[in-house]
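Let me begin by handing over the structure; questions about it come next.
Yeah, one chain of the complex is gone here, protein chain that is, but the others are all in their spots.
By written order: A, B and C. Residues from 1 in each chain.
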């Protein structure tokens, strides 16, 4: 299905970094959900580059709610959000020399020389802007039902953040922070690591950790649409993501069953309480009611200033490339917005599959 | 789409551990592909439990090629493989107490008490048998085109295997080995670790590493059907998988761009040569021609003999569960067959999406 | 998606007329629905050939509920029904000469000579048997919610049946009648027309008319999954169907708007009452609460005894073909079972899309 994702709630993404417009179509939303333009703007702002740790490209990200919204409510028909491209300096981009680690070469092979190469074209991180806008609408719809998504930088440049503590408090803080960490000191050290990389003409990666809280138990399928599978499918299309793990993830491989298994009991109210969350809130592909926890590995930004050996696919010659165009020494903190958007999308889709879109209906409707 | 996976080549999986039959429908195959019953039998044998490191359940795995095969060739219509369940001791299974780390509880919530709980029902690792059978057919079809898939246990009980060396030689060895390791000494140590766990009434997990070689560059999509996303989606439905990473994976998060980027050059023949493979053969979601490399984290088997705190969801009471039924102290080596099958399925699907099913046509056809 | 149909509730069909087994996988059903083997048997019996107006092939249609059923209830996992092929006389079938109007030639081209040609292979009307079995389960599930499907032969050999009158009474009669007509005299005349065709070594077609009653208003989508589009998509895969129309259908093309529009009013209870049903219960692709009415054109059975000009695609020569194998002088009355099954499938899918599978939950559940 290429550029469309989702089963009952689908998202279609289109656009190129330097084309006229990029956009997203969200289909399958319940009618009557509030659409708050300020919330969309706030989510887009989180994604926007800022300060010396980001690219110098400054895009205003004006957006057009082209369809599916009427009198500030979703209509239930496809909701299209369009974002015109403004600050495009296409002259900065050269065609032929492939940036190592980037999609230049694979795009050239796949699209047979017809790709819009300017600024990464359809592969550009810029396409996460319409994702973020869609995410803002879903965040409000899920939030009204007690479901929340928050992501922090769990590690960057070898510097660890503290783990999630009070989920509600932590998520509240993260969703308004452009550099999302739980421990401010860790954040300072991370920013310093990014600065250091930038000064070296280099870049850094990191690990993002996400919590989805408030999910009912029973979402997902054993084969093939497990909660893990759906989330990973979406997450891996975020540029630079190279690993996804749930709960204990790769560390479970070194545990014994007696350590890895999460004990469970009923509390006084008859609610399920898990003694640990090594399974990341998912058993057999299905939510168990504990917070869904996952980590996403983000590789360092491939576009760097340092000289690198590569090929020029137009001339067919080996060459050396040096940084060109505007770029970020780290995109981990910005990728966070895309990770949130994907988690919101998958969560909303899983709920729609199980309960129909009416589950999202709100009491204050018309 | 629940129990169906794939875009142009789809696989539908059905069955319960203790029902009459389990099976798989493979749809979208090119007509004229050879179907070798011995190869299917061999693949099923690799998955079969054996020796003291596996469950005592011994299933013969007789299979019926119910449709889509005529005179030992695929017809191009849906190919159904059925496997009757034989050695079912349903009396071993008790309903109510939830095994921690297992799907008992989530199945009960999702299916509202109507699930066939015997032997894990639809969640059983037994459903990887029809997957393996389908994989055998795909392995032959891909192999005829120079594409190979092989998986080894990269780590188990803290014991590492050596990395892939000569891919062709290594894959040849792995595809016939019931305990797939590249270093025989590591294999002995891993088996000892499994034995030790078994003696403790416990279990171990591990990490599988897979190589897919011979893939043309240009497969996959930037959004959303990246090669990583498609593979991860499939892999996470294998029971006990909790993490998937490509190339350098999580270790890339601690590298700088100048380390992580894979330098590339043309060799004397004009072929692309990559200086490293930190991206696991995939850039921007699209194959670059280098081997696709990924690692899958398999948690320890949740069913263990040791007593564990849990709930009885029928009585609504807290309880202690002790091992019951037949079970494996490790499933890592058996999960390998499912990992291979998923890699074969996704690979064949990606090729069909890009080139149509005719790409698989073989010269020796009628 | 080839041999799988449906959005939230999917049906996958496999098998060949003379292979080991044919079958169907139904995925997305709510857990806890009753599965009555007698009802499945009754639906299969309606489809079975009988008397001189049908093929001499007499198949017992034993079926295996291979998965998805536990203690006579659906489990919510994929429900597979398998039907072994028994009475196969493959020797009757010759390969090469293409029966005009049949799929022999197109199957040969599409499957490049690898098709299982015996008895029509995957194109055989025999594949409607597993459809009928699946239909029986859906008929019960929908019936429990007040939704009913019934089909009569509206015209055959130029002989018209009376239109639907009292829907409930008519549908009750039709669902147990092997030759479904509302006017017994019309039925006698139709049977005579079939006999006459048989004596001439020829065949007849006809028009089936179907009513779906009890549907809630609001099902379906404006683009592209209209109720009409979904039903037509399914119906056209029934062999020999060449036309589908809703409500007034083609006759609307000759009306004016003032005639064609269905006036609507509230009755004393505030329920909507339509003054006519030219739109077949669907406006803008969406159910309006009136019965969904459609007609399906079934061409005459292509396999006839009379000599016909055709090609032998193996020898590449022109030839004359005469009837061979067992065949029906009419399949209209048997196609009815497939039409019902498709209507039941689409209806159940539309409901699942809108409300989730829980809508089907029944009070008498565990």
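Everything below uses one rule, namely that a contact is a pair of C-beta atoms (placed from the backbone, for glycine too) under 8 Å apart; a residue touches a chain by one contact, two chains touch by 3 or more.
Remember, it's a predicted structure, so these values are computed and weren't measured experimentally.
J.: Out of C:146, C:163, C:184 or C:222, which residue would touch the omitted chain in the full complex?
T.: Result: among the candidates, C:222 touches the missing chain.
J.: I'm checking contacts with the chain that's been left out. Which of B:8, B:46 or B:153 qualifies?
T.: Per the contact definition at the top, the residue touching the missing chain is B:8.
J.: With the missing chain put back, one of A:115, A:328 or A:349 would touch it. Which one?
T.: Checking each option in A:115, A:328 or A:349, the one touching the absent chain turns out to be A:115.
J.: Please identify which residue in C:42, C:173, C:189 or C:311 touches the non-displayed chain.
T.: Reading the full complex, the residue touching the unseen chain is C:311.
J.: Which of these, C:67, C:151, C:175 or C:203, touches the one chain of the complex that we don't see?
T.: C:203
J.: Can you name the residues of chain A that touch the chain not displayed here?
T.: Touch set of chain A with respect to the missing chain: 1-4, 10, 12-16, 19-23, 25, 27-28, 31-32, 64-70, 73-80, 82, 110-116, 121-122, 361, 365-366.
J.: Please give every residue of chain C in contact with the chain that is not shown.
T.: 1-5, 7, 13, 98-103, 105-107, 109-110, 122-123, 127, 155-158, 197, 200, 202-207, 217-226, 228-230, 232-237, 239, 241-250, 252-266, 270, 272, 275, 278-280, 282-288, 295, 297-304, 306, 308-311, 316-318
J.: May I ask you to list the residues on chain B that touch the chain which is not drawn?
T.: Residues 7-8, 77, 222, 353-359 of chain B touch the chain absent from view.
The rule we apply is simple: only the chains that are shown with their structure count from here on.
J.: Chain A-chain B contact: same residues or different, taking over half shared as same?
T.: same
J.: Find me the chain with the mean Cα position closest to the mean of all the protein Cα atoms on display.
T.: B
J.: What whole-Å value do you get for the distance between chain B and chain C if each is reduced to the mean of its CA atoms?
T.: About 38 Å, centre to centre.
J.: Where the CA atoms of chain A average out and where those of chain B average out, how many Å apart are those spots?
T.: The separation of the two C-alpha centroids amounts to 27 Å.
J.: For chain B, which residues are shared contacts with two or more other chains?
T.: In chain B, the residues touching two or more other chains are 1-4, 13, 110, 122.
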